[in-house]
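Below is one structure, written out as structure tokens, with a few remarks after it.
Every protein chain but one is kept in place in this view of the complex.
For clarity, chains are labelled A and B in written order, and residue numbers in each chain start from 1.
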Amino acid sequence: MATETTSAKVKWGLLDAIVVVFALIPVLWIVSLSFKTTATLTDGNFIPREWTWDNYKLIFQTDQFVRALINSIGIALISTVIAVVLGTMAAYAISRLDFPGKKALVGVSLLIAMFPQVSLVSPLFNIERQLGLFDTWPGLILPYITFALPLAIYTLSAFFKQIPWDLEKAAKMDGATQGEAFRKVIAPLAAPGVFTTAILVFIFCWNDFLFAISLTSTEQSRTVPVALSFFTGASQFEDPTGAISAAAVTITIPIILFVLFFQRRIVAGLTSGAVKG
Amino acid sequence: MAINDRHPQRRTLRARALAAGAAMTLMAPMAACGSDDGGVPVLNFYNSPVENMQSVVDRCNQEAAGKYKISYQVLPRQADDQRVQMVRRLAAKDDSMDILGMDVTWTQEFASANWIREITGELKSEVESETLEPAVASAQYNDKLYAAPNNTNVQLLWYRKDLVPTPPKTWDEMIKMSQQLKGEGKPYQVMTMGAQYEGLVVLYNSLVASAGGSVVDESGKKAVMDEGALKGLETLKTFASAGVTSPSFSNAVEDDVRRAFQSGGGAFQLNWPFVWASMVQEAPDLAKKVGWARYPAIDANTPSKTTIGGSEQAVSAYSKHPDLAFEAIQCLRGPESQLYLAVNSGQAPSIEAVYNDPSMNEAYPMKDVLLEELKTSAPRPRTPAYQNLSTVVSAELSPPASIQPQQTADSLRKSIQDAIDSKGVLP
Partner (left out) sequence: MSVATRPSVDSQPSRRSRPALSEGKKQERKLGWLLCAPAAIVMVAVTAYPIIYSIWLSLQRYDLKFPDDREFIGLANYATVLSNNYWWTAFGVTMLITVISVTVELVLGMGLALIMHRTLIGRGLVRTSALIPYGIVTVVAAFSWRYAWTPGTGYLANLFSPEGAPLTERASALAIIIFAEIWKTTPFMALLLMAGLALVPDDLLKAASMDGASWWQRFTKVMLPVMKPAILVALLFRTLDAFRIFDNIYVLSAGANETSSVSMIAYNNLMKGLNLGIGSTMSVLIFLTVAIIAFIFVKLFGTAAPGSSDEDGRR
């Protein structure tokens, strides 16, 4: 492998630039829409001719958006934590242990992920209303966990499968306790999978529209993607495009923070994996 | 939301959402179970997000003086989403919905499924005596009244006075004028909605009605696709392939058309009256050059008939307080409320007398043409399976330039009949 020469750096720099441009230009277009005035909203200019903060002021003028933001963050975080914990447990069992019913579990969880959700929301609505879960946080958290679990179980089992588990034994032979062996050897190796899963599950919960619109009815539990569809235009046929763009930009910030925070853990897995006995 | 200062009274999102938020926090526990626990009965009013609707609700609550309390439950912006939410609750016999704010095209469906109550008594005589006749007709099912229209709407022809001194009377004339302008290198496009959705059905329905035809028979049970319906297809085809539409015609919805016209490429626009307020606000120079006229006709000697739109209020069959709900509707859609929303939220009134109020002159300078068109407007096909029919028709007509009139008419006749009978698959 080449050492860190300047030419290698230039090469990577170029590749980086391509990735960033490809990923961000459409995002910048949304940012641009969010800063345009209504009169210039769709003048076709990539860069706004007139800049305005009005759209951002507008969404933060009311507690409608802020409430939705709090709901979104709370519901997505709780669902992510529970789904990742339950998923880790199940994935560990699936990749490490031998027990009857294992294949059934793997199969069934995939089937659940495959069924079109649009035909499941009406029965879910009926159940939740009977149980009093409709329009509550648990009423959304439960389906989110359910539909995130298949992905979590699959992702995590895929990673656990590749972890050299005998390292744990080796560490124990070297005198480490069970806990130490897990913390120092296994946990860092499992981390990339766990945090990757966490990011994916979080984004899934964060962006869901179908369940959120069908299983909520007030600001009590309405999440941001749904709140966007309650913004009003100046009249029936006018779309509040500026405000929606501003809201979309705003709610992408927590995602960025979340990813920024967790992407380091993915590196952590790699480096600790390299220093093994 | 986009325009804050169009009207001084229009406090947009803020006031409404604060008030709505406060109301919801207060009402939430009650709304959830729909009971009144000995207190003031709560009437849940499910309606689309309309600016300043909360003020109307507040006023009605004040007038009710403790007899009932209306709680405004906001539905999503898209009509399809609103309907899905309501239907899901109605199918579950949810008794926490009392008053339903509906689109006019849902009347037949909701009434035939016994989801809404027939309107009788005082409210009925009020509605029938003061409301514009076509609006009343669109709220009826089997000659019985099921809803109270609170807002009504038709599309007008908006044209550039600086380019065409006298507005065209017919589609042919309009196409010729446009082609001439094109030849002269001036803005020439005729802009209207042609995407595969309800708007395309509205356009086609106006053409058919103006040609004196119909798509389904009086009973709403049989697809006819008569001569007039064929004429409508021919006109639509001619229009779409005459080189006068904008390139994005077959993907355009209301707001796209408004924006495109505002940016100056069009000589004509066929659209709802909401475009005027926006134009005055966002493109004032253009607005000075724009006039309005009656929607073009098919035949110079027969005035056009335009598709009527709008919204109405009905009482859920599962409401625990139907009598109070009817009473509340009297206030919610009464003349005072309609005038308020007309001036502050751009909702055209369904009560004719409201148009005579002086404050209407500023908000609705086009009100004379509007009223004239409203009085002769045409309903969309009246069948409980209207959503099926609309889905099928918009799919078959899209893109309009590819219509083969006779062939399309034959295939429409079959697929509309299937749609009415709820047979087969929707596209």
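One rule holds in what follows: contacts are C-beta pairs under 8 Å (C-beta built on N, C-alpha and C of every residue); 3 or more make two chains touch, one makes a residue touch a chain.
What you see is a predicted model, and the numbers here were worked out from it, not measured in a lab.
Asks: With the full complex in mind, choose from A:I75, A:A90 or A:A181 the residue touching the hidden chain.
Replies: Checking each option in A:I75, A:A90 or A:A181, the one touching the absent chain turns out to be A:A90.
Asks: Pick out which of A:F65, A:F134 or A:Y154 touches the chain that's been left out of the picture.
Replies: Reading the full complex, the residue touching the unseen chain is A:Y154.
Asks: Could you pull out which residues of chain A are in touch with the chain that's been left out?
Replies: Residues touching the hidden chain, for chain A, are 1, 4, 8-9, 12-13, 15-16, 19-20, 22-24, 26-27, 29-30, 33, 42-46, 86-87, 89-103, 105-106, 108-116, 118-120, 123-124, 127, 142-143, 145-146, 149-151, 153-155, 157-159, 161-167, 169, 189, 192-193, 195-196, 199-200, 203, 206-207, 209, 224-225, 228, 241, 244-245, 248, 251-252, 255-256, 259-260, 263-264, 266-267, 269-270, 273-274, 276.
Asks: Can you name the residues of chain B that touch the chain not displayed here?
Replies: Per the touch rule, chain B residues meeting the hidden chain are 80, 84, 87, 91, 109, 112-113, 195-197, 246-251, 256, 259-260, 263, 265, 384-385, 387-388, 391, 395, 398-399, 422, 424-427.
Convention: only the chains that are shown with their structure count from here on.
Asks: Between chain A and chain B, what is the gap in Å from one C-alpha centre to the other?
Replies: That pair's centroid distance is 39 Å.
Asks: Which residues of chain B touch chain A once you look at their complex with the stated criterion?
Replies: 1-4, 6, 12-14, 17-18, 21, 24, 28, 31-32, 48-51, 73-74, 76-78, 81, 85, 88, 91-92, 94, 253-255, 258-259, 263, 272, 274, 277-278, 281-283, 345-347
Asks: So in the complex, the part of chain A that touches chain B is made up of which residues?
Replies: The contact residues of chain A facing chain B are 38-39, 41-43, 54, 58, 61-64, 67, 122, 125-126, 129, 132, 134-135, 213-214, 217-220, 226, 229-243.
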